[in-house]
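Of the protein chains in this complex, all but one are displayed in their positions.
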Amino acid sequence: MNTWGNKIKISIFGESHGGGIGVVLDGIPSGLELDTEFIKAEMTRRAPGRDNLSTPRKEADEVEILSGVFDGKTSGTPICAVIRNTNTRSKDYSPNILRPGHADFTGFAKYGKAHDFRGGGHFSGRITAGLVFAGAVAKLCLKESGITVGSHVKKIHTVSEDSFSDLSLTPELLSEISQKGFPVIDDSVGEKMKAEILAASADKNSVGGIIECAVLGVKPGIGSPFFASLESRISSLIFSVPAVKGIEFGCGFDFADMYGFDANDQFETDGKEIYTKTNHNGGINGGISNGMPIMFTTVIKPTPSIAKPQSTVDLEKMENTTLEITGRHDPCIVQRAAVVIESAAALAILDALYD
Amino acid sequence: MNTWGNKIKISIFGESHGGGIGVVLDGIPSGLELDTEFIKAEMTRRAPGRDNLSTPRKEADEVEILSGVFDGKTSGTPICAVIRNTNTRSKDYSPNILRPGHADFTGFAKYGKAHDFRGGGHFSGRITAGLVFAGAVAKLCLKESGITVGSHVKKIHTVSEDSFSDLSLTPELLSEISQKGFPVIDDSVGEKMKAEILAASADKNSVGGIIECAVLGVKPGIGSPFFASLESRISSLIFSVPAVKGIEFGCGFDFADMYGFDANDQFETDGKEIYTKTNHNGGINGGISNGMPIMFTTVIKPTPSIAKPQSTVDLEKMENTTLEITGRHDPCIVQRAAVVIESAAALAILDALYD
Amino acid sequence: MNTWGNKIKISIFGESHGGGIGVVLDGIPSGLELDTEFIKAEMTRRAPGRDNLSTPRKEADEVEILSGVFDGKTSGTPICAVIRNTNTRSKDYSPNILRPGHADFTGFAKYGKAHDFRGGGHFSGRITAGLVFAGAVAKLCLKESGITVGSHVKKIHTVSEDSFSDLSLTPELLSEISQKGFPVIDDSVGEKMKAEILAASADKNSVGGIIECAVLGVKPGIGSPFFASLESRISSLIFSVPAVKGIEFGCGFDFADMYGFDANDQFETDGKEIYTKTNHNGGINGGISNGMPIMFTTVIKPTPSIAKPQSTVDLEKMENTTLEITGRHDPCIVQRAAVVIESAAALAILDALYD
Partner (left out) sequence: MNTWGNKIKISIFGESHGGGIGVVLDGIPSGLELDTEFIKAEMTRRAPGRDNLSTPRKEADEVEILSGVFDGKTSGTPICAVIRNTNTRSKDYSPNILRPGHADFTGFAKYGKAHDFRGGGHFSGRITAGLVFAGAVAKLCLKESGITVGSHVKKIHTVSEDSFSDLSLTPELLSEISQKGFPVIDDSVGEKMKAEILAASADKNSVGGIIECAVLGVKPGIGSPFFASLESRISSLIFSVPAVKGIEFGCGFDFADMYGFDANDQFETDGKEIYTKTNHNGGINGGISNGMPIMFTTVIKPTPSIAKPQSTVDLEKMENTTLEITGRHDPCIVQRAAVVIESAAALAILDALYD
């Protein structure tokens, strides 16, 4: 079901080439001033068409808020935000030729002939625009509790930059990165990443990468054991984002190479507060925040839409065939996915905060 | 909240040193023959005390089914299974000295002074016994649909064996591995892993590792886009398991190094069925099964309970101190966690199958 | 939270005087032909402004479907329907003078100063238009399973007509009543009801009444014991409808006057099917359908908006004052509420049917 959450509820809807997409967000307290400039900026971070790295489908992604806001403030009732689909060319899509790496085949397997295949339909990355809107509202809520969410592109194909964990993170740094067209710590590495993307594009190919996300300011005691652990909540939302195929918290898969003594975060106190000396566990023990930055890393697979010819099947004829996708497509979506990942994290943290 | 699921509902309860632990499992169809030998075998796979690799707390983990079963068959109503705590020695635990890597600090942060700290309380790995019971029932349901879940220990510290993905997997192989005391494909590698564990133990330390899990026989079209994607459902349950800190599907984090052309699974048909030539996406596209084996890998961090002295804090005195955990503890739980991971996967797949 | 359902999910949103209202409906199978004429007719049954019995706020209630429908058929993904607010005059409403019988006071108590008070905001009966859209889709789904939902106005103030239970009900009769401007079995009684409404209106007052609802064609075995009983599902939705203050199934409150022997529905069989000789239990035993018509009755309180002067409080000044509501208002909404009650019933039955 496309509804998520315990204390907040998110319902997402829409298809790439239907009338519009959107989200209903419930559980947001009344009286929150909606910073529309901030929301607009967040939407822009996700929107394609901003530079030569992305598909030329220029989507304004203008949000219309239908409910739940009164005189610029949340009224406490469900907030419905709608984004119209404007720049759609359905004829680009054939219902019969399955695009490898996409959900064309599984969509038909689940929904049958009624599946809206145009541009991936409900499976399109475009649907995440609703998540970004909801995430922006969540970030405004979190801000009131002194919580900041940020991320950077840690790796594009073979080019990577330092981890957040090597730095002393501040809300200011996260904010600064979020305002960059290509969200990295070190812009010189960012240029190399862009070159990698353009090279793949020139070869009719695509690349993926890794995003590192941090949440600062979460006090100890937020979250739950078991099914509503912070990791469970965050991961269930993160894997809602198309193209995400992995997530790790703190040292993640590197834990396998460590000894217990090195993996444990030992405690110390100044007599007033309790800290961990290290943050190998990414700010979470037993599903609950320990006061350190919440840190996770997620991988985005290379965009499946590539111009290189691929073997596939004609669903109607049930014959093998070759697909050559024409027109320009995103050679990489990692840089645009960063804000989506942050949004998912913000919503998951907010849901836990309201427990 | 400790309730999970859409089409099935799991409620888990219990503390390490309370009266007992257990699970309520709802949504299982009526008329399923409960293979109690199988359930018992699954419980034994998780139970400690079987060999010199685990804690000597010998827990019989005998399951009493209180409801939902009549004349050996499920009656369609909620199944409650209870496992008594027998071998408890609460005096081993101090409420004041926080154990690094455990949820002692976060437990007190969330629940305050009423937190049941004994043996980790509700955060104890022991609570997963309820998950294993529920998972065993789920596996029996899945069997009726021709679906098999299995796993192996792919890595312990620095020692690893081949991936499932390099083999042609069969239900028989998965079943064979599940019956091993140390669940690996290659027993000679398994011996090296055990040696690694014992070496860590001898050094008052612990190790973690990686488990690879496979689900065979899932037809195309199971799952959902977005919040109820197979990855979302599986990961939210998997991260309920204490010590799990990462999960990846198919090529997972390796996707970052691949080009789109190599990452995509191209299609082919024999005129009757549609297949993918490769399985980089781990059997899932757009959150929905594509008919290939569902493959994921998950990391278990080293057991936090180690005998090596560690810096920590006395919560009552709010002073820095040193903790030396006495008694024997699990130097590694990866081999016992395999059945827990499989259980989580089985429950998630069943939930999606009943959509 | 404004999300309802187990197997289907409904999220409702909107305020009387905001941009628009609507609903997201998830869980509807793919491939259902959307009969837009039927949906339009259902919307019209609820809309005010059709005759001299209702408020002159003429709302077209034109539905725009944004998602989940492709080529006239449901695509299996969430259906979002939006209805614009057009004929709004916010200046009619004061934030300070609490209207008795309305949710003005409780709205401010819950949401504080940010409460959207205009026309009752999210508490407005207008919000049920989304429920009627969702109910119309549900009725189309139920039709495929041979299930029909219908109702009639059984009582307006002191004027009442026969019960459904005294008749041999057919889908045709239910359909016929639904097409009437004033949905009663006997139009001559309907005329008396209308006269009662107009008399109340002339006296600056209002009246309420009773609606009887029937669901035909539900096979035995639909529903669940306890929390997901048919009665629980239906009543939780019915009490979402503003102004509903009571519901009873079958003989309902009359059961208190009966002996067990007379209350029980005795069984008989023709060798093929099992029937009950009577239907005192309204087609439901133990929360589950028994194959007889599902029958319930619900009471709608008199419309709170009346022109008669009423004692109330000025919220800002915290002083007692008198309210005289100007302009014309619905002297009765029972006849328009019938389709809302049916919609709630249809959604609840559909949710149970998909178990």
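Which chain is which? They are A, B and C, in the order written, and residues in each are numbered from 1.
Here is the rule we go by: a residue touches a chain if its C-beta (ideal position, glycine included) is under 8 Å from a C-beta of that chain, and two chains touch if they have at least 3 such contacts.
Keep in mind the model is a prediction, meaning the values are calculated, not measured.
J.: Which is it among C:Pro78, C:Gly107, C:Pro183 or C:Pro293 that touches the chain not included here?
T.: From the options C:Pro78, C:Gly107, C:Pro183 or C:Pro293, the contact with the absent chain belongs to C:Gly107.
J.: Given the contact definition stated above, which residue among C:His17, C:Arg126, C:His152 or C:Arg233 touches the chain not shown here?
T.: Of the listed residues, the one touching the omitted chain is C:Arg233.
J.: Given the contact definition stated above, which residue among C:Ser30, C:Ser75 or C:Asn290 touches the chain not shown here?
T.: C:Asn290
J.: Pick from C:Ile8, C:Leu53 or C:Leu98: which residue touches the chain that isn't shown?
T.: C:Leu98
J.: Across the whole complex, list the residues on chain B that are touched by the chain not included here.
T.: Chain B touches the missing chain through residues 1-3, 9, 11-15, 18-22, 24, 26-27, 30-31, 64-71, 73-80, 82, 110-116, 118, 121-122.
J.: On chain C, where is the contact patch with the chain that was removed from view?
T.: 1-4, 6, 10, 12, 98, 100-103, 105-107, 109-110, 120, 122-123, 127, 155-158, 200, 203, 205-210, 219-229, 231-233, 235-237, 239-240, 242, 244-253, 255-261, 263-269, 271-272, 274, 276-277, 281-282, 284-291, 299-306, 308, 310-313, 315, 318-320
In the analysis below, only the chains that are shown with their structure count from here on.
J.: Note the rotational component of the Cα superposition from chain B to chain C, reported as an angle of 0 to 180 degrees in steps of 5.
T.: So the angle, rounded to a multiple of 5, is 180 degrees.
J.: Need the CA-centroid distance for the pair chain A / chain C, whole Å please.
T.: Centres of chain A and chain C (C-alpha means) sit 39 Å apart.
J.: CA centre of chain B versus CA centre of chain C: separation in Å?
T.: The computed centroid separation for chain B versus chain C comes out at 46 Å.
J.: Cα centroid separation between chain A and chain B, in whole Å?
T.: Centre-to-centre distance between chain A and chain B: 26 Å.
J.: Return the residues of chain A touching two or more other chains; collapse runs of consecutive numbers into ranges.
T.: 1-3, 12, 110, 122
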